[in-house]
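There's a structure below that I have some questions on.
Here we show just some of the chains, and they stay where they sit in the whole.
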């Protein structure tokens, strides 16, 4: 069996920085708002530094700590492993956890390379056959407005999709004196804005359209090549892209445009998606994440983009929260993620997005890098089975 | 001493409906994000029906239950009493709790009448002299955007205030077949939209401007006089206002306009405030609660209302949460309320808004009702000491 004793399920989480904080909140809170078949137990928090891990465990509410992730993965108290580390360690931890029969929730991007992602997807497929579940944490699928947009598209409300335009705009590197972070080191992060931000909009648009990108042409750029090291002092090399722009085509014929950057001054978390179909259109901006814009071509002379406040009890996930017009925030998306993951585990079904979905995003990112490195030449994206 | 043992403070909460759910979340979560001098312990949940109270306690995370609020108030496990009941019981519970030496957080409006509110404010003043704290739960003061707006006004960024316009627009009664609730019964709720919604915008504007209303002229209306009883079936009398509109003057000379209604179809939680000063202006809409609009008259030909995303670490309360552009939601305002209340208790200071502030709001509401009942004649609002 996959659950812990007494109607609970033990969680072991590796990493306790930004993602660790928000995942902890989700594991703590999900059953307070949603009816869950089993209640998550925050069993073990993993981190490299004992002191800092203990402090984080106390703050976030974890029952114990571990500095060796292999011990955490193999702990009998742990039925679910939640990976919140930088991308360079995802592959090793996830495959070990799956091998140990533990369900795995892995932060995005799934891995730093397609090769790693393929191994992970293969391991996840094997594990699934044994009832072990895995999911990649593209939390934006759990924004109620995005889930509702997906429903409108599935219901045919916008017809055939012709245009997709997605940007993810931040500005925290716009200041040239902003210091280094692991997110600017290729060996840790795999890529820069591309994997951090671009991965989100690739997954979100493929999810929304219900279709896959087949090829891209791309341009990337690093605006600032040296930055002060984290502690101040010397300059260190930025080894990733600051911005990545690419155009693509979906299998179904839609044209798509993407931009990911941390240099869009004034845009704090501007993950925006617009989709134009033959019958209607949709628009979303994460800076107004409780709203969805929907144009229904059948509204005739009274047609206009509807600003839908996605806070009604009938909207996805919203019934568990507050009355209409009372907004949800960023962390709610992670709570929803935990809810769906726990339910899938209990139901014995594979949750989405799967590691295979995460692999497919990785293939897009790799094609973007290839195109950018080869004069922007059109670069096909392989789909289908694992290599 | 006012704290519980072991660095915790015991909380007893009366009521477990909508407000009870959101207050529970705040008590559970405050110390996970903020550094608190003492950690709230969810000791006792009070409710009239044992079975439903037990279910709520399990869901919300309370250690025990009580069906007699007097037992809860006097429990040695309880150092703080949180009152989440309809307005008709606020006075009795609060006064008993203060008399028992318990700190009191009371939902708004403070009471159903000025007479009750005066008793409560007097009791709170007495208790304060003994180190017992009390606060009325006007949570909108803890929206970061509103707290930031207050700071801009205090800093003189908009100069002398000339105009205040505030509306609180909902639409859940717009459907004539929507059923009865205690909120539509005068004996329970005191008033309708006036006390439920109007109280919020009166408190928020008096807080923002840093000044008090001195008089009003008002109009109220009940659009639908009979509604199906809660369980369906027979019709029952609506005995409160469906909408209340009033104009007022602040002591400092500003003109003000207010509207509270549950019949503004399409407006889900449209608590909007605009303030025009001699140097600048501000605008806020709770449906976009992470944003503040600010017009700085000194911007010259490049002046325009600035859409400030109030999600920077330097903004009030925000440093405890997520990076810029990652939104907060409705329940965060209650978490902030708990943080400020617990800190005041530990610091030995009186938190705001006080019961005296709550009384002053009640005086405005009563003046509105008087004016509406007397041909809208201008009605002065008493200020100053307790009667």
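Per-chain residue numbering starts at 1, and chain names A and B are given in the order in which the chains are listed.
Keep this in mind: contacts are C-beta pairs under 8 Å (C-beta built on N, C-alpha and C of every residue); 3 or more make two chains touch, one makes a residue touch a chain.
Small disclaimer: the values here were computed from a predicted structure and weren't measured.
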Number of identical chains in the entire complex, 2 depicted: 4
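What we mean here is this: only the chains that are shown with their structure count from here on.
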Residue ranges of chain B touching chain A (in the complex, touch as defined): 18, 22, 24-25, 28-29, 32, 59-61, 170, 172, 267-270, 286-290, 309, 311, 322-332
